[in-house]
Structure formats: C-alpha cells, structure tokens
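Below are the structure tokens for one structure; questions will follow.
All protein chains but one are shown at their positions in the complex.
Our next item is chain A:
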Amino acid sequence: MSLWVDKHRPKSLDHVDYHQDISERFSALAATGDLPHLLVYGPSGAGKKTRVMGLLKKLYGPSVEKISTKSHKFVTPSKRELELGVICSAYHLEVTPSDMGNNDRLVIQQLLKETAETQQVDLNAKQRFKVVIINEADSLSRDAQAALRRTMEKYTKNIRLILLTNSTSNIIAPIRSRTLLVRVAAPTEQDIVNVLEKVAAKEHVDLENTKTLEKIASHSDRNLRKALLTLETLYTFAGSKTVSENTPIPTPDWEMVIGRIARELVSSRTPATLLAIRSLFYELLSHCIPPSTILKELTYRLIPVVPANLRVPLISAAATYEHRLKLGAKYIFHLEAFCAKVMVLLEE
C-alpha cells in the first residue's frame, strides 16, 4: 500500500489540478521534440517533480514509468570509493548529486559524461536524447556547477538536463542563461482544498464538512505534500469515526520543542535557561532537524510574543546568526548565540 501522496499523484500533464498554464507550456515543448535544458524552480510540495514526470511521459510514452534503482560507484581522486543511488528508466536518469556532499563534482563529471557519451540504444525511442534529472540543484557546489556548464554545451546532442531546485539564487548565472527557467509557484489554499476534496472522495474519507479541509490547507504552509500527508494521518487516527472540524491537527514533535524553547526564552532570562535550552537544541539536532530550520521556526514563533519595538532587531539578529550558521562549522554556537542575543534584547 502506498501513501496517498504517491497513489494520487497525477500521472500525466493533462490530469494535474492547478497551474494549467505550465502544463500547456510543457506540452508545447514536448510536441516540438526539441527540449531545451530546463531549470524548474519553486517551493517544495508545489508539484515540480510531478510536472517533470508528466513531461517525460509526453516525451517518451508510458514506458518511462518503468523505473529501477541502481547504485553507481565513484572513486575520488584520493582513491576513496563512494556509492550513489540512481533512479533510471530506459530513457532517463535521476540523481541527487548533493548526497555526495563535497564530491558532487564527480557525479557530474563521471556519471553525466558516461551517460552523455553513449547514444540512445533503443531505436524505437521517440527522442534521440536521454533526460537527466538533477534534484536539489541549488545545493550543488560551485565546482560541480562549473563542470555542468561545460557538459551542458558539449553533449546537447545526447542529453538534456532538467534541474530541480527550490531557488535560483544559488545557481550560477552561466547555467541560468543556458536553461529555460520554469517557475512552479506553490498552490493556493483553494487549490489545495480542491485536491484534498478529490482525494478524500476517492478514499471515502468520512468528512463532516469542507471546513476540515480548509483547516488542513491553512496549516500546510501551502505545501500540497504536507497537506495530503496530514489528511491521511487524520484519517488513520480517526479510524472509523468521522473526521470533523474539531479533530486537532497533530503538530510535529520538533515544532512543539521549538515552541517550548520560545516560551522559555521569553519567560525566564537566566544562564540556567540557556543551559536548559542547549540540551533541547542538541536533541533537535540529533534528530536531524536542519539548524537553519530551527532558527527560522524559532524566529517566527518569537515574533508575535516579543514586544513590538523589539521585532526589528530580533529579525536582524536572526538573519545575522543564520548567515553565520551557514558559514560556520558548529551549529550550536550560533543557535545559542542567537538565544543569548534575544535574552539581552528582552532585558533591555
């Protein structure tokens, strides 16, 4: 049994529920048979991947859905062996080079080149080129991006790249100018409600009224994936009972912990609290919550509770420490420094 998110994922461009204009554009591109390199960007849960898979299906037909996973071995210049999982069909490959951390350049140089240098084997294939999807392109290192630039130009005959990313800010300009930018905005809350209604009807979820769905949508941060997962969770929790407006939407544990940190910060401003908060931070970090998410969530929670005149310095401090967090090596220093700074602000 698969999750609803996957089960009800639209299988073709004609069936997606919103952003019809993007689907039309993709269909037009697929019809020309000359696909440029694409850079698809938008927030997570907006449906980037769904649309790209729809595009592939338009390009190659249904056989593109027969996917298998392979693991590819890489040898670094220092003779270390690394492995990377690659999802592939006869016509496309999907990689997440950022899994390799600093060695992502190798993926571009070795795997992509290997793919690029071989031609499509299947003579009946609709297109002469293969498509390579690169996930999380914004976390590619500069080196990898520079290597990509060269590969992109050299092998246009055999491969087309589709880069998926949350933001174009970290993509170097030469790549941006070589790709066609496609923006996939997050669905509006109404869009989400519509989709939820559809899925609920298909799954025979017993709904009291659509208010519940609206509530889920407003809690979803405009992330369709999150909304669908929430709906499924509610349904599983409720069992045979009706899912009603009053069913509480479960908050993830980590958000609750951050809420607690925020409360403690505001209520008592002593070194002892700082110490207590430290252990909470460590707990969050050991559960793999990204430090910048922690800091961001904490800031958002602090904004409403601090006095109005402190909000500007608070945000400025948050931005500063988040920046340092990215540059520095040890997260806890910056998280704690931020807390201490907030305490000082509150004391003044």
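Note that a contact is a pair of C-beta atoms (placed from the backbone, for glycine too) under 8 Å apart; a residue touches a chain by one contact, two chains touch by 3 or more; residues count from 1.
Here is the rule we use: contacts and distances are computed from a predicted model.
Asker: Just by its UniProt name, which of "Urease accessory", "YALI0E10747p", "Serine/threonine-protein phosphatase" or "Iron-sulfur cluster assembly protein" is the chain not shown in this complex?
Answerer: The chain we cannot see is, by its UniProt record, "YALI0E10747p".
Asker: Which of these, A:Lys157, A:Lys198 or A:Arg263, touches the one chain of the complex that we don't see?
Answerer: Of the listed residues, the one touching the omitted chain is A:Lys157.
Asker: Quick one: say which of A:Gln127, A:Asn194, A:Ser218 or A:Thr273 touches the chain that got left out.
Answerer: The one listed residue touching the chain not shown is A:Gln127.
Asker: Using the definition of touch stated at the top, determine which of A:Lys11, A:His219, A:Lys296 or A:Lys341 touches the missing chain.
Answerer: A:Lys296
Asker: Of the listed residues A:Arg9, A:Arg222 or A:Arg269, which contacts the missing chain in the full complex?
Answerer: Of the candidates A:Arg9, A:Arg222 or A:Arg269, A:Arg222 is in touch with the missing chain.
Asker: Which residue among A:Leu106, A:Val184 or A:Leu284 touches the omitted chain?
Answerer: A:Val184
Asker: Give me the chain A residues in contact with the hidden chain, please.
Answerer: Where chain A meets the chain not shown: residues 25, 28-29, 31-34, 36, 41-43, 46, 123, 127-128, 149-150, 153-154, 156-157, 167-170, 176-178, 180-181, 183-186, 222, 292, 295-296, 299-300, 303-304, 307-312, 315-316, 318-319, 322-323, 326-327.
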